[in-house]
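For this depiction, one protein chain was excluded, whereas all remaining protein chains were kept in their positions.
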Amino acid sequence: MLGQQIINGLMLGSVYAMVAVALTLSIGVLNFLNFSIPGLFMIAGMSTWALIHAGTPWPLAILAALAITTAVSLVVERFTWRWLRGAEHFVPLVSSMAFLLMFEHLAIAWWGSEMRVLPPLFAGTDWRIAGFVISLPQLAGLAVSLASIWGLSRLLKRTNLGRGLRTIAEDSDTALLLGIDVGRVVPIVFALAGLFAAIAGVLFALNYRQVQPFMGEAVGLKGISAMIVGGMGNTWGAIAGGLIIGIAEVLSVGYVGANFVDISVFGLLLLILFVRPTGLFAGLSAGRSGV
Amino acid sequence: MIHEQPILRLDSVTKRFGGMTAIDDLSFDVRRGSRTALIGPNGAGKTTVFNIVTGAVPIDSGRVFVDAVDISRMPSRRRITHGVARSFQNVRLMPHLTTLENVMVGQHCRNAGPFGVLQPVNLWPRNRWRDAARAAIAEAGLERYAGATVKNLPYGVQKRVEVVRAMMARPRLLLLDEPAAGLNSAETESLQDLLERICANGGVTLLVVEHDMHFVGALCDAVVVLDFGRKIAEGTPAEIRANPRVQEIYLGTAVTDATERRHAARSA
Partner (left out) sequence: MSGYLEGVLVLLAVNIVFAYGAFLPVAAGQLNLGLAGFGAIGAYASAFLSNAYGVTPILAIMLGGIAAGLIALVVAVPVLRTRGIYLALATFALGQIVQATLLNLEVVGGAAGYPVTAFIRLPTIALFAASVVVVVALLFATRFGIAVTAVHDDERVADLMGLDVRAFQIAAFTLGSIIAGIGGGLYAHHFSFIEAQYFNIGLSITVVLYVLLGGTQTVLGPLIGAGVFTLLPEILRGSANWRYVLFAAAVIVLMALRPQGLLTGEQIRRLLGLDRHGIGPSDAAREPAA
């Protein structure tokens, strides 16, 4: 029983981890809390539903949802970052919040505010291993998450782009001096963050099969908790945080009751902020903790 | 005797930033009522000295005394009440406040506490704090800028407003970080005038970081020279000008090259 819950928790956790990675990229490299990411999560999830509902074969729907969401992320970049370097420091954060609001209400305007259900695409593909049940979407989800994160980590460590990102995280002025084309790199950060948020949204839609315009608030925002609980402000920390939060949430439902899930998740966040506020983002502006 | 105590004493102060030693076992005194210049090449540690005295950065070892009181561990917020005020190399006025309000920020340490904070300084046309600030601004010749939001003001005006702001705290020790940098000759004269008036009765001691040797020569009666975080020399401006080590630092390799060439020529 506990083992099964942990598996379910890992699944939920990988969704949170993806969102947390997206958030961490923005905070680590660009030093701002990108509130549009939960909105992008929702766009990916609802687009997946909308496309499948309209008859698109699911592989295509998934790819389209990923593409759409990444494109929207680039639009966000244009309006939160491109015009706004050097303006008041809160502007990107505020604009990203406005985007979240906009996405939610656009979704309601287009699709209505009710919960939408995806058809069961992978029924009968459950595996039984040592008494545990793992469904195909769950396994695929875990695999995709791990692969994405591994890919990102390679990108950051081995490529010039990655080096550029890490340098910008350290000090954007130094980055400029070193000739790193910040104007070209920043959209890539947004694209990556959008992609990770999109993967999370698609995984959520396929595994839990329920989407609604406020799923960014209900689910995506817990990615913030994951990002901080995981500490360290780096990608691996984000993953650890996501998995912790996911497992904690599933165990909460099992042992304490579904009502207290949110209290637990955000209570944990608050506790961490009280106890170790400096430790978590010690490298935020200095980039010491790395991306 | 109390009035012979230096207003500022650094006692074997060391400050490191990561692997770099900014201040290395530095000791010097600033005589009460003097106008002391702190000079040295870029990176010599002059601004770090200011940061240490105001408490913006903690020291690694040694002690700092202001008016015979060890302030090494005093929180930065309290040091202005203890009599230390400063101006900044890059002007650090509050951009969203007017000149008058910026200058009134300088008064805050004398008007803190719940009753001070709730003083309706901006409500009635007349208020003694506001009037005092206005008077100070007028004395500096800047009254036409009193109501202007500072971020729109010329650099030279902003620099002088900073000095007025620091003065409003009625400090005993006024630290000025490159007050003449970026000023044209008229503004520099105006600043010098202002500073002379401030120091007239010896109530305020000036410690000035400056590169403008002309300004230093005209204003200051004592000089401390730093290089690589160490004290190289101290004395009157005349003594410093004649000091060969100081000349070497400032004239750099030109002097050593010439000396070497002469030696080479002699031994050839």
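Letters A and B name the chains as they come in the text, with residue numbers starting at 1 for each one.
Definition applied: a residue touches a chain if its C-beta (ideal position, glycine included) is under 8 Å from a C-beta of that chain, and two chains touch if they have at least 3 such contacts.
Because the structure is a prediction, the values reported are computed rather than measured.
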Displayed chains in contact with the omitted chain are A, B
Per the definition of touch given earlier, which of B:12, B:27, B:61 or B:152 contacts the omitted chain?
B:152
Among B:26, B:109, B:167 or B:240, which one touches the chain that has been omitted from the display?
B:109
Touching residues (missing chain, whole complex) on chain A
33, 35, 79-80, 83-84, 87-88, 90-91, 93-95, 97-102, 104-106, 108-109, 214, 217, 221, 224-225, 228, 259-263, 266-267, 269-270, 273-274, 277-278, 281, 284
Please identify, in ascending order, the residues of chain B that touch the omitted chain?
54-56, 76-81, 86, 88, 92, 94-98, 101, 104-106, 108-109, 111-112, 116-123, 129, 141, 144-145, 147-149, 152-154, 156, 165, 169, 186-187, 189-190, 193
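Operating definition for what follows: only the chains that are shown with their structure count from here on.
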Any idea how many Å lie between the Cα centroids of chain A and chain B?
50
